[in-house]
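One protein chain omitted, others in place.
We call the chains A, B and C, going by the order they appear; numbering starts again at 1 in every chain.
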Amino acid sequence: MRDRIRAAGHEVVGYDHHPENSDVANLAELVSKLTAPRAIWTMVPAGKITEDAINELAGLLEPGDIIIDGGNSKFTDDGPRAERLKPKGIKYLDVGVSGGIWGKENGYALMVGGDAEDVARVQPIFDALKPAGEFGFAHAGTHGAGHYAKMIHNGIEYGMMQAYGEGYEILIASELVHNVPAVIKSWREGSVVKSWLLDLLDRALDEDPTLSGLKGYVDDTGEGRWTVDEAIRLAVPAHVLAASIFNRFESRQDDSPAMKAVAALRQQFGGHAVKR
Amino acid sequence: MRDRIRAAGHEVVGYDHHPENSDVANLAELVSKLTAPRAIWTMVPAGKITEDAINELAGLLEPGDIIIDGGNSKFTDDGPRAERLKPKGIKYLDVGVSGGIWGKENGYALMVGGDAEDVARVQPIFDALKPAGEFGFAHAGTHGAGHYAKMIHNGIEYGMMQAYGEGYEILIASELVHNVPAVIKSWREGSVVKSWLLDLLDRALDEDPTLSGLKGYVDDTGEGRWTVDEAIRLAVPAHVLAASIFNRFESRQDDSPAMKAVAALRQQFGGHAVKR
Amino acid sequence: MRDRIRAAGHEVVGYDHHPENSDVANLAELVSKLTAPRAIWTMVPAGKITEDAINELAGLLEPGDIIIDGGNSKFTDDGPRAERLKPKGIKYLDVGVSGGIWGKENGYALMVGGDAEDVARVQPIFDALKPAGEFGFAHAGTHGAGHYAKMIHNGIEYGMMQAYGEGYEILIASELVHNVPAVIKSWREGSVVKSWLLDLLDRALDEDPTLSGLKGYVDDTGEGRWTVDEAIRLAVPAHVLAASIFNRFESRQDDSPAMKAVAALRQQFGGHAVKR
Partner (left out) sequence: MRDRIRAAGHEVVGYDHHPENSDVANLAELVSKLTAPRAIWTMVPAGKITEDAINELAGLLEPGDIIIDGGNSKFTDDGPRAERLKPKGIKYLDVGVSGGIWGKENGYALMVGGDAEDVARVQPIFDALKPAGEFGFAHAGTHGAGHYAKMIHNGIEYGMMQAYGEGYEILIASELVHNVPAVIKSWREGSVVKSWLLDLLDRALDEDPTLSGLKGYVDDTGEGRWTVDEAIRLAVPAHVLAASIFNRFESRQDDSPAMKAVAALRQQFGGHAVKR
């Protein structure tokens, strides 16, 4: 991301645990190299690492500086974090970043939570990171809204991927459709289901037309779970988003205790054969 | 089932492909041994075997005789079958039979489709087969209604089993609950979820407290699929019944093409590691 | 519940905010009337009310006394509560209680979390409350396991009810089945789906054969949500339990924002008519 900001003509000082990627030796040096009012973008794994980095920065920064967390923090961390920084006069913005490994080239979609005046002040950074066109940036709401919007984005992403996956599986099971990759490819233009994910599915099928080199094993990074937790908290029906995360859980099970129980029941009442 | 009818004091002539279980050599002899008006109970695998048996009987029986299909025919077979028998004066009843291997002892729940006067005529057979109490028998409706009611019964059965299965799986994953079989057992009396299926789950856990001797592999015999097909035809939301049958499909897959596609997509956009 | 304990020959002192149901004026008097080592059963709404009652009791009780929370506390409250009471020498048990309004007559299913020696000491209370037979009681595990087991019980209950509900809805939509209440009733004996809930569905249909006096509006009391939250935390696929809670959410919506979005999309791409 530094490259995109530099390319837009802004000065950037980078700090990384890997010295070869780092312009400075530590956070103190990083802060000292920047002119106040500073903007510091943190992008480290969610949880304790992010909290530690922000706490350390809070001890080094001055009133008027802004910390921007672009990592995958849970949205519930942001409000308390902003509250902790407020007495020191340090501003806080949370940013959900989408785009994957393609963002470096295409720009990143950015969803921001925090106060409007703080957003306005660092808008040049966001403009440098976002795609060139009119989309790819939103001030979503108050502290936490950026990570919240990104979380929902990921929940939707899970649902879309599962919809493509299920459709794909029916297609390859069909007796009539003989060229599934061609069908997927045809949808890339003119169809209602065209999307970037579909382009990538086509790309994957170009590389491996039967996906035989892959196992149907899918991890999850938390946002899909949080999305369903939120659906439940807010009493929003979310059959599709929940099913998508459950299918990922299933994909990682060698055997299903639930289905063992069902098999046991069938055997008990019907004498149905079981597999051992 | 013959035993239960005989035990109730009725004369029964049985025919079976296995001569050792058979009182007669063929259907013609079966018909000749019974006094008109006859009642013939067919209980053979659904589909062509049942159709063939009924067609053969139709050529042997006389007006006023009744054919009762107690097999697992699809409900859509019953109406046309009754229509074909009608011009010959042969009556037809379809009977859904529940009870599994326990019915011999406890009696079978019977759901019957057809005309009320035909049901009334063979009520003594139904009374001999059903449990002793006030329940276990219904004249559900017109031709097909017996198999229909049994189909829905099985759909519900799938849903109940899946509910128990999922609850069981969460329990055994819990860090707090150390004695899952005891919890299941406790529910057998006094709880809202007490049921015969729960009794059987407890029985299975008595035999194998961790179900370690089983694989989570579950077949299906068609009724659950037909139930969801009907839900779709009738525009009835059936999230739970559909999920229950889909989970059985999943339980039988070595790998999931849908989840391969999802894994491929994650790799494409995020560079996420995949399993090969 | 006091009546069942008294009926078993135990002395009970009851305290209630309603003086007419109360043997004493306040908790201090309650404690003073009992001989140490005491057993105090709290059964008040989950959350702050329960916490306040237990905190007040903690100031009144002596080492060796036991507090038993039979309310619907969330299982995550129990461990910390037990830890807080431990330095005072006060023991703690959490009990999930099932049985609804029928428990007074039939006994309650009890699932208990806590230390085995504490469970043993108050077993006579549990024996007085549970059904007469061999079932209806379990020492589920450590602190929290009682409420946890009850939570899962309720999650399963939601799934079973939804399975019956969906099956019922298909039955009444069918063109063939003319007597749905009779079908439900027939399942009460001899069938695989027989259960206490089914008995109650039959009872409801006896009172109102088309349920026309009810709206399809269903509240939830939290346990179903927590069950799905746990499924998600523990990576347990729970399609059926989640769908059951989502259907309750849907039942309470006048209009669905999600389906508005879907309607808007259909109109956008296909010019499909929308309802306004």
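Heads up, the rule we're going with is that a contact is a pair of C-beta atoms (placed from the backbone, for glycine too) under 8 Å apart; a residue touches a chain by one contact, two chains touch by 3 or more.
Since the model is a prediction, treat every value here as computed from it, not as a measurement.
Annotation: of C:N21, C:N55 or C:Q267, C:Q267 touches the absent chain (contact as defined above). Within the set A:F75, A:Y92 or A:Y217, the residue that contacts the chain not displayed is A:F75.
With the whole complex as reference, residues 75, 79, 98-100, 103, 106-111, 113, 130-131, 133-145, 148-149, 152-160, 162-164, 166-167, 169-171, 173-174, 176-179, 182-183, 185-198, 227, 230-231, 234-241, 243-244, 246-247 of chain A touch the missing chain.
Although one chain is not displayed, its contacts with chain B can still be listed: residues 192, 225, 228-229, 231-233, 235-239, 242-243, 245-247, 249-250, 252-253, 256, 258, 269-270.
In the full complex, chain C makes contact with the omitted chain through residues 100-102, 161-162, 164-166, 168-169, 172-173, 196-197, 200-201, 203-205, 208, 211, 213-219, 239, 243, 247-248, 250-251, 255-276.
Operating definition for what follows: only the chains that are shown with their structure count from here on.
Relative to the centroid of every protein C-alpha atom shown, the closest chain centre, again from C-alpha atoms, is found for C. When C-beta pairs in contact are tallied for every pair of chains, the largest tally goes to B-C. A separation of 46 Å divides the Cα centre of chain A from that of chain B. Remark: chain B and chain C have CA centroids separated by 31 Å (rounded to whole angstrom).
Work out the mean CA point of chain A and of chain C, and you get 36 Å between them.
Those residues of chain A in touch with two or more other chains are numbered 239, 243, 247, 250, 256, 258, 269-270.
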